[in-house]
Each structure stands twice: as structure tokens, then as C-alpha cells.
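Omission of a single protein chain aside, the complex is shown with its protein chains in their original locations.
Here is chain A:
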């Protein structure tokens, strides 16, 4: 924004020019088009990046194919046939849209041709799909868009060394981790505001870090390690972060962006937009961009028909996000997408397919990556009415070797759950009976880290129980299942070990008849929140799985969303604007004590800021937990200080409020007495202000004659 002109300045200028300002209707003035009077708009830069209108008249739909064989005229038609066959598959070639120039002297072709499509999308996909196409050994196609010729012409012939910019030290983007009180941050969106807070459980309230109105146009998202906060706008996505406050670090231009996804190691960001057709004849196409997060460079884009990006098992209405799933842990080495009969695995060094080939898996319905290793687990459903069994395979990347495979019969559906350290994979198998009238559920448990990957089958005691929820203990060997048919399901805990044998699964406990339909493990393991969301109105049970006991129960009425903080010390429950009433969030301690409640109208989002993994070695962590007393002393002392300070503050504040109030009361009393005679007159002399005294007496005169207790159902008069 340039300088802001104040009204006083305008008046002064008007005076100087001899204009009577009051006679001028400021609203009626229109600026000449294109003139900005030196006032630069914030948006301009972005607006001009928006896609130029695609005109039919341009050359956007023409491609140039190089490296064709040079042939005499006799073979012209044969070559044309071949080329038309290749390029006719991609899109309709316009009538008269093929032109292969011929050298009039040698009567031979020049080794290139022009092809004009009906749309520029076809041209683009032709370029993407056939650039590098091998016609034979010596003829590898080089395909370019006609419009790009100008771009290539501009490249200077001589190489000039790139200018090296001096190194400017960046901010410490992880400053928030060095908070002295070791607090965690969270972001909320409510009304037009997006706010980042410290969770300050000692003060029993959040402390504002940063607040901004209209920060994002749809949602915000933390990056997986918490370094960045992403916002989404009409023109693209932006990431924010910094040492002291939230500065804009990078922008990623992508008009109409709908969804974003970070790579697990925060190297890349993927943006997605879908362009619905305005009329049914046009195609519904989608665009995905891969950007380098630090440089903002566009690494690769994928565009195409929406149908191609809707993967096997997902619903009809849209793509299942993320379309590209990141694999191989935090190295950000691979990403993959489900296609028809293939899984396309790309690597990020070149952003191309590994071995230039997709992984062929006939009829693949779903796949998942191991969260830590480059291993893909994929599921192929039953085929041929049960003649060919369903299959779950583990495939190593980039070697594409099958590590383990399991055939399963009578399968109707499969769901895969990885433990977050990639040690175990649980496959939930829904089987139907021969008549297909009823289904039963069992689990196949893979031990990924053990030799030959042993598989164990786990069946519930009642095979007909429905599985409501399944969750692995983070970093642990236990898992919890909510199962049952009725309105009050049971919850069972299992361990992948028994007391004697580390290779056997065992049941730890079953809790009967709980009002729960969702499981939330603490990120540190051991503790678990059993939540009854939606139909159960927000019942919460904080459970300790080590001791197998309930620590506390609570309720956040109508709660819709639950998230543990990244350290597992606190848990946030919130009611978002899907409900009209009660919007806001509650913060609980890990053991189920309600710490504070913040009501917020129009509450949209609550997200804890993730933390990167601890830098401490496992030995060091063990040492700390052994000598916990030594370390905790310092914090306990701090806690005590704070609580003393708080109660001191609180007392002072209360005293102040009370004094303030007493002043009011004294003033009122004085005025009341002053006005007594006047009031008496208004009431025709009737003695007036005796109410107060009469009340005071009654307080003293209280006497308990008889106390009987009866239990009364206070709800009996309702409904």
C-alpha cells in the first residue's frame, strides 16, 4: 500500500486549487481506466497471474513433433498414418490439422510435423504423454507446444554463470519449540478471525500469539512437523511461520485451489483444484501442482480428466484426498497414486515414474504406504465370483519386489491400519458367508519388522460383532477396538505380545457396554480417550491402558472433534459450527480433568501445532524417565510459583472488583437517601424504603425444624 491520503490533505489541496470541496460529489468521480495514481493494490500481482483466457484463435492447441524420420515422398502417407494413429488416441486432430513440411529441393521431409488439436488441454496432454516416445531406436520424439517456441528462442546462445545471491540468514522457524514453559500452540478459526494461541494450562487459559482477520479463504493447515501454517486463497496457497510472529514465507500460485497436502518431511506441497464443467459437453478436469516448499518452484504438475484421478474404491462425487500419497517416511522420496489396474509410483529426484513404468496390479482397489518405510500394502478384491481370491500384498519400493502376500476368501471389504512406527499392519477383513446374508469380521496382523513377516489371524469372540473403530497405540504394541452391534458397544484392548512370548497376540481387557464410537490414543501412548461423538452427545472416558482403569469420565456436550496435543499432555474437544449451539472448545488434561472452556461462536477449526520428532536418543529418553523425580522438581517448583502467584493475583483482582462494586453501592446508597424525601412526596407521604430492613431481619431468623431427604427424579416432569 502506498501512502494513505487523509481527508485533511484533500481539503488543503482543494483549497489550493480554489475548489469548493462541498460542491464535489466524491463518489461520482471515476478514475480513468488503467490509472492507479501510484497506489499499488495488494492483489494486482496475484490477479495478473490468473490464467489468460484461452482463445480458439491462438496456437495453444498446436504441438510440434521433432525427431521424426526423414523420408522420401513415397513413404509420406505411411508415416502420416503412423503419426495420426499415435496422436489421434490422445484427442481429436482438427480437420487439416496435420502438416509435415517437405523440402522442395530434396523432396524429403524435414523430420518434424505440426499437429493441431481441438483444445489446448489435448495439446498439453499430448506433449506430456508422447515427449520421449520411442518410434524406433534412432527416433525419439521431442514434442513441444507451438506457443513455447518463443520461450525457447529467447534463451541466449551463450551460457552466463548464474548470479549468486549473498546468503541471507533466515529466521529460526522452529522458535516456538524453545518456549520456556514448554507450551504447545494451536490455531483456531472462529468467525472471520484466525488465531494462534499458546495453550497455557497453568493460567487455565490460552495466550494469544497472533490473530488476523480474513487470513484464509477456506481453511488453514499445519505442515506435518509444525514449521508452517498454510492458508488457502483464490489465487493459491501461502505458508506462514517465523521466529516471533507469523510472516508470509512463500506463496504458491494455483488459481481456485481447493485442497493442499504437505509431504511428510515438509519438502514439498501439493495443491489441487478441480474445474467443474459449465456445460455437460466439456470435461471435468483437475490440476495438481507439486511445489518445492522452500524455493516455491513448481516441480511437476499433473492435469487431466477428473475420472482418471478418481481412484478405484473412492466415491463418485470427487477424488479421495490426497490423490498422491507420500511414502517412505520423512525422506519424501516417493509418492504414489492409484490408477486403473496400476499403482503409479513416482520418485522426487526427477518427479517421474520409477523405472518409467507404473506398478501393474490387476484390479487393485486400495493401497497404503507404511508410515516409515518405502513399503506399499495393496488390496485386490475377489474376482470372478470368488474363483480368484482377494489378496493383500506388501511391495517394496523402489525394487517393486513383493515381500509378502496373503490370499483371503469370501472377502467383501478390507481396511488397512498401519502402526505409526511401521512395525505392524492390521488388516480388517469383512467376510461374507456363502449366502452373502451376513458378514463377519476378523483381523490379519502383519509383523513387518520380523523375519519373513509372520501373519497372525485374530478373531473376535463374537465374530458377528461390527467393528466401529480400530486404533493402534502410537509407538506401541497395543491396539483398541470398539466392537458390537447394539447401541452400547464393547471395547477390547489387545497387545501384540504376551507376557512370555513377544510373537503372540493377546487380549488385555474388554470394557462392556460403553457409550463410545471413537478412539483417540495419546500420541505418547498409554492413555486413551473413548469418545461418544454425534449420537452419544460427547461422552468422554479417559482410560489408562497400562493399569487398565478408567481415570476419569467427562462430557463435552455435542462435541464433534477431538485432538490430543502433540506431547500427549492435553486433549482438546470442540464443537464446530456443524452445530448451531455450544460452539467452542474445552481443554482437558491427559487424565481427564477439565482445565478450561472457551466458547466461540461460528467455530470452524481447531488444530494443535504438530511438533517434529524428539531429538533425544531412546537411551537418553529412558534415562530421563528413570530419573524423572530429579527433572520434575524444577517444573513442580515452577508450578507452585505460578499457582501462588495466580492465587495472589486472583485475590488482588477480587479485592479490586469488590472495592469497585462497593463504591457503586455507596454512591447509590447516598443518592437513594438524598432522594428519600422526593420519593416520599411522589408516593403521597407513604413511608417508603422499609423493604431493605425487612429483608435483613429475615436472614437472621432462619431455623431448621425438620430435614427429610427424599430422592426425587428431577426429570420426571419432562417429556
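Definition applied: a contact is a pair of C-beta atoms (placed from the backbone, for glycine too) under 8 Å apart; a residue touches a chain by one contact, two chains touch by 3 or more; residues count from 1.
The rule is short, and it goes like this: contacts and distances are computed from a predicted model.
Asker: According to its UniProt entry, is the unseen chain "hydroxymethylglutaryl-CoA lyase", "GDP-D-glucose phosphorylase 1", "Eukaryotic translation initiation factor 3 subunit I" or "Presenilin"?
Answerer: Matching the unshown chain against "hydroxymethylglutaryl-CoA lyase", "GDP-D-glucose phosphorylase 1", "Eukaryotic translation initiation factor 3 subunit I" or "Presenilin" yields "Eukaryotic translation initiation factor 3 subunit I".
Asker: Looking beyond the chains shown, say which of A:88, A:487 or A:599 touches the absent one.
Answerer: Going through A:88, A:487 or A:599 one by one, A:599 is the residue touching the chain not shown.
Asker: From the listed residues A:179, A:461, A:580 or A:648, report the one that touches the chain absent from this view.
Answerer: With A:179, A:461, A:580 or A:648 as choices, the missing chain is touched by A:580.
Asker: Check each of A:558, A:594 or A:642 against the chain that is not shown and name the one that touches it.
Answerer: Only one listed residue reaches the unshown chain, and that is A:558.
Asker: Residues on chain A that touch the omitted chain in the whole complex?
Answerer: Touching the chain left out of view, chain A contributes residues 537, 557-558, 579-582, 584, 599, 601, 654, 657-658, 661, 664, 668, 671-672, 675, 678-679, 682-684, 686, 689, 691-692, 695, 698-699, 702, 704, 712, 714, 717-719.
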